[in-house]
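Only one protein chain is missing; all other protein chains are in place.
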Amino acid sequence: MRKLWLAALSLAVVTADASSQSAAPVKVGFSIARTGIFAAGTQTSLNSYELWAERVNAGGGLDVKGTKRPVQLVWHDDQSNASKAAQIYEKLITSDKVDLLIGPWGSPASLAIAGVVERHQFPTVVGAASSVKLREIKAGNIFFTSMVFPDKLAQTLADILKANGYKSAAVLTVQVPYTLEIKSFLVPNLKKAGIDVKVDEGYPPMVRDMTALLLRVKEAAPDAVIVLSFPADTAIYMNQARETGINAPFQFNLIGPTREWFPKQFGAHANGMVTIGSWHPNKAEWPKAKPFYDAYTKKFNEKPDYSDAILGYMACEVLEEAVRIAGLDKNALRKTLASATFDTLTGPVKFQGVENVATPTGLSQYQNGQLEIVWPPNIATAKLIRKGAAKP
Amino acid sequence: MKLELLLSGQLFFSALVTGAVYVLIGLGLNLVFGTMRLLNIAHGEMAMIGAYLAYWLFALWGVSPLVSMLLAAAVTAAFGAAVYKGIFRGLLASNMTLVRLEANSLLVFLGIAIILQNAAILIFTGSPRAYQYMDTMLHVGGVALTQNRLIVLLVAAVIGVLITLFLRFNIYGLAINAFIQNRQAAMMMGVNVDKIQLMAFCVGFGSAGLAGALLSMLEQVSPYMGFSFTIIAFVMVILGGLGNVFGGMVAGLLLGILETYGVAFTSPSFQLVLIYGVFVLVLVFRPEGLASMGRRL
Partner (left out) sequence: MGLVAALFAAMAFVPALGNEYLRSVALSLAMWIALTESWLLLSGLTGYLSLGHAVFYGIGAYVGVLLWGHVPLWLAVIIGGAVGGASALLVGFPVLRVRGPYFVMLTFGLAELVKYLVTWIEAGLGQYGRIVVGPPSLNTLFYFMLALAIAATCLTHVVSRSRVGYALRAIRENEEAAETAGVPVVYFKVFAFVASAIIPSMAGVVMMMRTTFFEPAAAFDPVVSFTIITMAMIGGRDNASGPLVGAIFLAIVSELLWANWPQVYMIVLGALLVSFVLFARDGLVGLLLQKRKASAT
């Protein structure tokens, strides 16, 4: 009797165990720069991927056309090296045999892997990468969620300035490819919008002092100061612009204000700064936004950055949806990715060719310690305000 | 650029602060390099450690960086002592040719720097950190001075004076100086080689830690910040002359001025080309440094 009971019990255990583990994990592969020159900026993207995998698995697994399977992230450090990234994607496809691919961080690496995934006809969704050169390669297997493609961003900036009646601008650009690309579109767009570009200067990436440059800007007294900057120089601008006494009502820093250290370092002075960003945790139209915000903050003890972290998560959500509809077959996935509209934490995403055309290119502004979307008007959470005069 | 802008007090203040930052960063390197001809590539990593210390002490317990900088100096000095006793004492005592020694020291420090940077990434994650401290403005004669930048300038000046006095009047300082000038002669005069070397290591590493802690007020703290500090320090040491501490300080100030004002005469994008160009030219034509003509401190 006891033996029978034991047998039944063990059978029950085995079957219970088997049913939860009978599904082999879905391997999601990617490379990301964890060492090297880009490493400082990639942490938030990685966080998003991990958060996504955790959420999916907590909900029973990734829905593959009805069957739920656990998700397993398979990733390698590409050392900020584009050719290493290409190598890694070859490894992911041929050796690690992953089922799904997320793109690497940054445009250079994305360009490098585009050829690889094209050769293997392996559809890939990319988060943080956005160079117009990506359109030139005419790939059919790579999809970019980013809404800050340089030409779109340039147009958006020109639009918001025109709409608010600003007549003159100073453009400062750090000399790295992405910002130089934006500038190449921005200056002509501004001029076309009738805005007088009074200062147009570039500066090297490791700059420590911008005072001379800023004095020139102050002298020109433009309505708008647009600094196409990366985090380190954003910080320098913030400090030295105040000291120099720049009082333009519209001040823009490209990358930096969405990072979580920005308000910590600048406190009240962060208010009024405009930056890229078309996401907000509290928008009612985006029900997935607040849960993401809360989960991210809880897991990582810091707020998500409103750009890269969002893009990374978007890429994951797109893949999740696509797999639910099409399963893991590459051809079906590709068709779905190319045609369907996906619902993400920042609203709908739809690809036309390689680009996401559904998410508007937005601008956000710090107001009362919070980032608010101020452009375009149809998704704005607040109106653009003038940056207050630098208080002592 | 208009003349009045060029002569403005604002620009001058900025140049001074940049120069002061450089002086702080490069000070310690000259001691290690000057006394023992060791290429301490890990110098910047010491500053990074100091910066993280200051950041966490402020973030967790609100300790002012002016206080934590002293703690940072102690910690990094202790690290220096450990590195000296563990690695370099033996290396220096061996009868390696000087050229070999210099080459090997470079590689050892490189290894140490790599270890420290990546350990920092593992412990603190790669995300940069920053805090707000003393960033109110003072207005003096039409020039706006951010308090924390002013403090950096003042501390750098004080430390510069202290070190100069130390090397001139303190018995150990004089010994270090003698060592820098002529190692063999100093040894023959009975200078305690081991003690001097240890001291140079401690002061050198400690000053880097102090600089890092202080600069955490102005810059973001990340595991990657060390490298640019190291480069600046080396540029300064070269321009000012190997082992010439006072020359190094002058070089640091000049570098800050060059960087800040150079923009006025050339385009800002040319800035770094200018600086490295000067660096290369100095190395090629006068490796002993710009301040080497005549008197040494």
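Here the chain labels run A and B in written order, and each chain numbers its own residues starting at 1.
We take it that a residue touches a chain if its C-beta (ideal position, glycine included) is under 8 Å from a C-beta of that chain, and two chains touch if they have at least 3 such contacts.
If you're wondering where the values come from, they're calculated on a predicted model, not measured in any experiment.
Of the chains on view, those touched by the hidden chain across the whole complex are A, B. Of A:N47, A:S80 or A:Q251, it is A:S80 that touches the chain left out of the display.
The chain that is not drawn here is touched, among residues B:V67, B:L107 or B:A185, by B:L107. For subunit A, the residues in touch with the chain missing from this view are 34-37, 76-77, 79-84, 86-87, 90-91, 93-95, 107-108, 111-112, 115, 131, 133, 136-137, 175-181, 184, 202, 204-205.
Seen across the whole complex, the unshown chain contacts subunit B at 33, 37, 39, 87, 91, 97-100, 102-104, 106-108, 110-115, 117-119, 121-122, 231, 234-235, 238, 269-270, 272-273, 276-277, 279-280, 283-285, 287.
Simple rule for what comes next: only the chains that are shown with their structure count from here on.
Centre-to-centre separation between subunit A and subunit B, using Cα means, comes to 37 Å.
Residue ranges of subunit A in contact with subunit B, taken from their complex: 34-35, 39-40, 42-44, 175, 201-204, 206-213, 215-216, 219, 231-232, 235, 239-240, 242-245, 259-261, 264-267, 269, 302, 390, 392.
Of all the residues in subunit B, the ones that touch subunit A in their complex are 1-2, 5, 8, 10-11, 14-15, 17-18, 21, 118, 121, 125-132, 135-139, 144-146, 149, 218-220, 222, 224, 228, 256, 259-261, 263-264, 267-269, 271-272.
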